[in-house]
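Structure record follows, encoded as structure tokens.
As you look at this complex, bear in mind that one protein chain is not there, while each of the others sits in place.
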């Protein structure tokens, strides 16, 4: 069930097809997942999203696997089913071990719990935690 | 503004005082932040939360700094002000560089954006993303 | 999968049946969607919700299509699957074009991203943004 | 209280200064609000965010005021204080009347309520609401 | 900081003044809290909200204190600062003991944690949990 159709390669506009070609080249696979097929109805947003994602998720000061785990953390907290599935799969493809996944889950659960407790009590921020 | 008072060392029950002593020993500092002073009204929850946090955030398959960044990711997505402040400070204390922080922010922003797009379109999960 | 059964017309209490009759009259269709069939177990909440919805979504200072798009914005941000589906369908029925839908998605994604960045940095509110 | 300092014009890198110059030119005012001063620590994210925001919020198939109201809807649902303040001010600057604001609030409240009811009952999506 | 001004008794429209009179009569106090003073700009929403709140929070199959604690649970999970403060105060005024408050907090924290774990793993719903 979706609110838009998923476009096949044959249904793409030339602008969308160019983005798909770059996704395939960067990822080294012919497979293009449903998110991009849904977004392809609007080539401008498709291109802007892909270009930014490509830059943000590239290796840098943070390891690509760490970035995937951060992506999972946001997606779980937002309850985005598709994103949880796709980024958990991506993290495993990038080498996440079961031990790492287990610790990731434990941190996510712990953070959700203490967030809730802090929010319930409206704890004032300690002065030492503020920036400059 | 809080919904509970913050307990000073003098106001702690013996059970709460024992937890505070362990916090100080583990962290190697006399400073105990407001979260624990608010939680100290209920020594059982105080102890359970501290014991679990100590275990979850310890070095393991994931680096402690990575765990702090995951904690920030959840806290930002939940909008927990206190937690954002305290864990950003903790990540910096554990060596997070400005370049790492910049990339962390970029991933958090990107994840929030694609979560929103995916959710709006209710994209069906690709079969390849499912476990076993 | 639901936590309540969906009531058929034959299973309605007289109070719920009266609300269903008004829904059909106002909307000009015999079709009553599942939300109301689930809510019909509690005729008081059914009636209060329908009466308020009818007033809030009526034409006024804002166009009914704008109201539907605002409803989508809240529903997406809350991750309410049913609501995303029903209000996206309602917006299309009220004339939302694909170009409008594309821009709606782009704004929703952008807002989620900058919300996340602002929250992560705990940016203080500029004085000029405050009321009175 | 923030987790980063707010950069003054004198503290900007050349890349950040160029973005600030464009913000001023596009908006026709010398005032640059705190969000950009916080984001300026990372010129790449600053530039990417501003360029995308400029494109997304420009007049198009949707009116700029409608876009601001959609931005408010997301920001309120996410509980982003800064964003609520800044986009409510922006909507008023673009001509939002008090009557429109009142209806916006009423829709936001109603949507939050029915989202909650639907989610509690896990109402299955009616077949007619699905896309193609 | 607010996005609207708070209306004093002298600034109320006759319709809003009538609602304030009923709030005072039902609650048995002259004090009217800021939520209603902010909402009073739109007498229709003010009246609809108050009338529904009065009905929903009245004694019924659930005890008024239980209703206040449920209200706190939603408000904490949504991160609504004002609501957390006002409903925690209301629960105390209705007799919530410190022991009850401690258990309430423990449940809220636990629920947030297991919600997060379940969502991360996308656990399928057991057949026995579904309604008729």
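Should a chain be cited, it is by its letter among A, B, C, D and E, assigned in written order, with residues numbered from 1 in that chain.
Operating definition for what follows: a residue touches a chain if its C-beta (ideal position, glycine included) is under 8 Å from a C-beta of that chain, and two chains touch if they have at least 3 such contacts.
All values reported here derive from a predicted model rather than from experimental measurement.
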| item | value |
| --- | --- |
| Residues belonging to chain A that touch the chain removed from view | 79, 84-85, 88-89, 98, 102, 105-106, 109, 116 |
| Missing-partner contacts on chain E, residue numbers | 1-4, 6, 31, 33-35, 38-39, 45, 49, 52-53, 56-57, 60-62, 66-67, 69-71, 73-78, 80-83, 85-86, 88-89, 97, 99-100, 102-104, 106-108, 110-115, 117-126, 128-130 |
| Hidden partner chain, residues of chain D it touches | 72, 76-77, 79, 81, 84-85, 88, 105, 108-117, 119-122 |
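Criterion: only the chains that are shown with their structure count from here on.
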| item | value |
| --- | --- |
| Both-way neighbours, i.e. chains that touch chain D and touch chain A | B, C, E |
| Mean-CA-position distance for chain B and chain A (Å) | 20 |
| Centroid distance [mean C-alpha coordinates] between chain E and chain A, Å | 34 |
| Where chain C touches two or more other chains, by residue | 1-4, 52, 76-77, 79, 81, 84-85, 88-89, 102, 105-106, 108-117, 119-122, 125, 130 |
